[in-house]
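Apart from one protein chain that is not included, each protein chain of the complex appears where it belongs.
Letters A and B name the chains as they come in the text, with residue numbers starting at 1 for each one.
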Amino acid sequence: MTLVLGGARSGKSRYAEGLIELRPGPWRYVATAQAWDDEMRARIAEHRARRPAPWETVDAPRDLAQAIRQGPRGQPVLVDCLTLWLTNAMLDEAADLAAEVDALVEACRGAAGPLVLVSNEVGFGIVPENALARRFRDEAGRLHQRLAAIADRVVLVVAGLPMIVKGDAE
Amino acid sequence: MTLVLGGARSGKSRYAEGLIELRPGPWRYVATAQAWDDEMRARIAEHRARRPAPWETVDAPRDLAQAIRQGPRGQPVLVDCLTLWLTNAMLDEAADLAAEVDALVEACRGAAGPLVLVSNEVGFGIVPENALARRFRDEAGRLHQRLAAIADRVVLVVAGLPMIVKGDAE
Partner (left out) sequence: MTLVLGGARSGKSRYAEGLIELRPGPWRYVATAQAWDDEMRARIAEHRARRPAPWETVDAPRDLAQAIRQGPRGQPVLVDCLTLWLTNAMLDEAADLAAEVDALVEACRGAAGPLVLVSNEVGFGIVPENALARRFRDEAGRLHQRLAAIADRVVLVVAGLPMIVKGDAE
């Protein structure tokens, strides 16, 4: 299990795809984006265009734990990205966020094959004035800590290049 | 002397506590938080709950240099965190910020025992629209540079994990 953190447009998705493509396919791509607006639709389209077969895309804007568990046992899985899933979960007022995060961590821990998780590192700026943004930053930070603790490798992507935070370089 | 930088909810406080706890106690915790509102009070309470004896907590929202100098000679000291202290100092219109920063740097340089300083890295975002936030970012960056220059070790905490910027891994 590898956790790939990076800033906006850091090349983290492309780096993570490269990690998965080192394994024999087909590979499963678990997409968490929800197309709220045109800007997001354009980003989703751009990401999809980079992934021809043997990528199989599964959309999981909400039940990410289930999407990680399902599928052929041992198949390499890429989740892109955790922060979009967290946003969706936080905006769903009916959601039990703590329980969903627990379920996600358990699903990651139980993954039978290579699992690469992509997420935005969002905590290195000034404290946001918006309370929801502050809460999001806190939840994302806590989630990253829990996943990093159980991951075999943690990578921070800067300008498309990996900085190894935990584990070995591939 | 170790400078521990990290983003919001990066696990930097917990990592810093672990560094101090490698030494024989009792340990001194210098807390700089000022409880302006409920959100801050909750954060302070959460941090305190993690620190039973042999931690001795000293509140120093303003005179941090003095708090670092006092106490038994050689006692391990953790300061958490510099950015809250800087915020307090910048909001105090009667303060001579440059003189206080000089005094703080001198107190750190003169520390007789292990000293671990925790601070938020806040400079990796978009330029804030708010002029005070820009000034805070500048002051924090300058303070980190001065302290990093005299520190034996500088660590950037990402997702609870240390990236060594200066010195050796512990």
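Criterion: a residue touches a chain if its C-beta (ideal position, glycine included) is under 8 Å from a C-beta of that chain, and two chains touch if they have at least 3 such contacts.
The model shown is predicted, which means the values in this text are computed figures rather than measured ones.
Engineer: Consider the whole complex, including the chain that is not shown, and state which of B:L22, B:A53, B:I126 or B:A169 touches that chain.
Structural biologist: B:I126
Engineer: If the hidden chain were put back, which of A:P61, A:P128 or A:G167 would touch it?
Structural biologist: Among A:P61, A:P128 or A:G167, only A:P128 touches the chain that is not shown.
Engineer: Hey, which of A:R28, A:H47, A:R137 or A:K166 is the one touching the hidden chain?
Structural biologist: Among A:R28, A:H47, A:R137 or A:K166, only A:R137 touches the chain that is not shown.
Engineer: So that we can see where the missing chain sits, which residues of chain A does it touch?
Structural biologist: Within chain A, the residues touching the omitted chain are 6-11, 39, 121-126, 128, 130, 133, 136-137, 158-161, 163.
Engineer: What residues on chain B make contact with the chain left out of this view?
Structural biologist: Contacting residues on chain B, toward the hidden partner: 3, 5, 7, 121-127, 129, 131, 134, 137-142, 144-145, 147-149, 154, 156, 163, 165-166.
The criterion applied here is as follows: only the chains that are shown with their structure count from here on.
Engineer: With centres defined as the mean C-alpha position, give me the chain A-chain B separation in Å.
Structural biologist: 31
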